[in-house]
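There's a structure below that I have some questions on.
With one protein chain removed, the remaining protein chains of the complex are shown where they sit.
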Amino acid sequence: CEAEEPGSSSKDSLSGPTIDIFGYLQPQYDYFFTDGDQDNTFRFKRARVGVRGEVLDDFSYYFMLETSPFIGSTGDAYLMDAFITYNADNWARISLGSFKQPFSLDVSTPCNQLKTIERSVVADQLISPQRDFGVAVFGGNKYNRLNYSVALMNGRGLGVKDDNVKKDITGRATYKIIRNLTVGASFRYGYPIPNNNEDDRTTYGAEFLLELNRFAVQGEYIYDEGAYFAGAGGGCGATPIALGKERDGAYILASYDVSEKFQPVFKYEYFDADINIKDNLGYSERMTLGFNYFVNDKVRFQVNYLANIETVVNVNNDALLTQVQVRF
Amino acid sequence: CEAEEPGSSSKDSLSGPTIDIFGYLQPQYDYFFTDGDQDNTFRFKRARVGVRGEVLDDFSYYFMLETSPFIGSTGDAYLMDAFITYNADNWARISLGSFKQPFSLDVSTPCNQLKTIERSVVADQLISPQRDFGVAVFGGNKYNRLNYSVALMNGRGLGVKDDNVKKDITGRATYKIIRNLTVGASFRYGYPIPNNNEDDRTTYGAEFLLELNRFAVQGEYIYDEGAYFAGAGGGCGATPIALGKERDGAYILASYDVSEKFQPVFKYEYFDADINIKDNLGYSERMTLGFNYFVNDKVRFQVNYLANIETVVNVNNDALLTQVQVRF
Partner (left out) sequence: CEAEEPGSSSKDSLSGPTIDIFGYLQPQYDYFFTDGDQDNTFRFKRARVGVRGEVLDDFSYYFMLETSPFIGSTGDAYLMDAFITYNADNWARISLGSFKQPFSLDVSTPCNQLKTIERSVVADQLISPQRDFGVAVFGGNKYNRLNYSVALMNGRGLGVKDDNVKKDITGRATYKIIRNLTVGASFRYGYPIPNNNEDDRTTYGAEFLLELNRFAVQGEYIYDEGAYFAGAGGGCGATPIALGKERDGAYILASYDVSEKFQPVFKYEYFDADINIKDNLGYSERMTLGFNYFVNDKVRFQVNYLANIETVVNVNNDALLTQVQVRF
């Protein structure tokens, strides 16, 4: 019920209009194992607050501000996800407004339910702009084997009007093969460059999620080619990396519930900013080792050690991130 | 009860302090029939959220943010209407804070109850700054024949302190001649230029509203002369047009309730940015043809075709605007 996904099924549709305040705070302390001075800082990751609810006739709304000064262009509060949803049918929930591109399991996971503090580098770098204005159709729920989402979007990201004639199309479908195993695929085709109706971009993704009692493992591969626009930024404040003509990346993430409260996690990932160049500086690997500690449903501690591995020239850039999250 | 007007009568004043969350979302899809590439974009018109309520002793408050990235200077969320009201009497409700200038029926109509997606060009261009800091007195309610409002305001608009010594005065009065016909007049005198206590500006307006069963028609004429400051911007994100010494404009707007849900509308309007020049490029006419579809009290679809008519040099600049509004 905490899903940020615009087409998520409404909790209940009994009575009249509803209005719920919701949000979460993610204060963080980061320590960087760099050469020389070891930078460290208190900060916020995300700090979100909003309202959502239902109005009659299967219409609902979602209205959320990002107020963390470290996401977005200016540091001030701004409108992030905001959409109106018409719940025509379980197979056709239509949302209009601003929301995340329906691409990849990692991007689709609500920001307050990620198992590691950072999303995968490949998702942050290639599924950009992560949020956009558009219209989307969502189908299926957690009891259905098939779920799908398709969106027609500006392709420019938040805060600006589209200034080319073309729209971008993005879609994702997942299928529960057996009770424990879900596989999925994503697709995007668009025109990412402002004032340019010629240069296109194509992106594919494949994913799986295996849940065995207390053990869970998920993985994704994303391939992307064609034009791109660095000004669109990376996901959730990530700094965009310069890309070649073709680029890809993948991650695998495993977690084990030692108890209801304590959940160690491990993630291995790589990102290649230019497939056609061997030993390029845009290639990186990262291992994330950490744990989640759930005080209860609303309070989570997250500690992650990020071991960044450079294969060409080694750089001291490991980091220890610690976060407390309260949801309301 | 949805009025944004600062001096609107409070809904009830029974018990202790109240606090209500309110707002509305206006996602929109616009298509422009221009020469060459036909721009089109998903966007937001307005996206507002706020709180309002009463505290004891006839004091109430109103606190609203605009979060649409397409209104305001930076794209971030900012304080729009915010005021404290002392309800001394039906003939003296005193508001202090930021609110719209009490001038013209079109400007005074709450932004979520406009019959067309765009306000009239003349109101957006000449009643600028549309919102300002100041103090106002409001009198009358919907049962009274007479209603009036008078405001003393900075004249600089939101986000800045006044930097000249003079204040602006704005006022509006309406009178219900018969049950179906209300007429009104507005007046403004001020010093619009920053750091300038010499150059003044005078504005007059006249209006009528005729409501005959399912048919309604309203019209306004606004005349404006003297100094102006382009930096004050137009209403609700409108781009300011360069003005001559004297300028005027008018509109007439008709609607017919085919059913409770379906309401076709038609508006004709003109705006003359410089009365003293014949055939000037600042003269424009516009016809708006469209309809409102009310799913219910909270959800409205609005479709408008804007036929912009240039009398001197024809330009292809018609537009089709489509909007969904959810209020909460």
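Letters A and B mark the chains as written, and numbering starts fresh at 1 in each.
Methods note: a residue touches a chain if its C-beta (ideal position, glycine included) is under 8 Å from a C-beta of that chain, and two chains touch if they have at least 3 such contacts.
Everything numeric in this text was worked out from a predicted model, so none of it was measured.
Taking the complete complex into account, B:133 is the one of B:42, B:133, B:148 or B:223 that touches the chain left out. Contact with the omitted chain, checked across B:76, B:106 or B:248, is made by B:76. The missing chain, though absent from the display, is touched by one residue of B:84, B:254 or B:281; that residue is B:84. Of the residues in chain B, those that touch the hidden partner chain are 17, 19, 21, 51, 53, 55-57, 59, 61, 63, 65, 72-74, 76-79, 82-84, 96-98, 133-135, 153-154, 158-165, 167, 197. In the full complex, chain A touches the omitted chain through residues 21, 23, 25, 27, 29, 37-44, 47, 49, 67-70, 74-77, 295-296, 298-299, 324, 326-328.
Just so it is clear, only the chains that are shown with their structure count from here on.
Between the two copies, chain A and chain B, the C-alpha superposition involves a rotation of 120 degrees in steps of 5. Chain A and chain B have Cα centroids lying 39 Å from one another.
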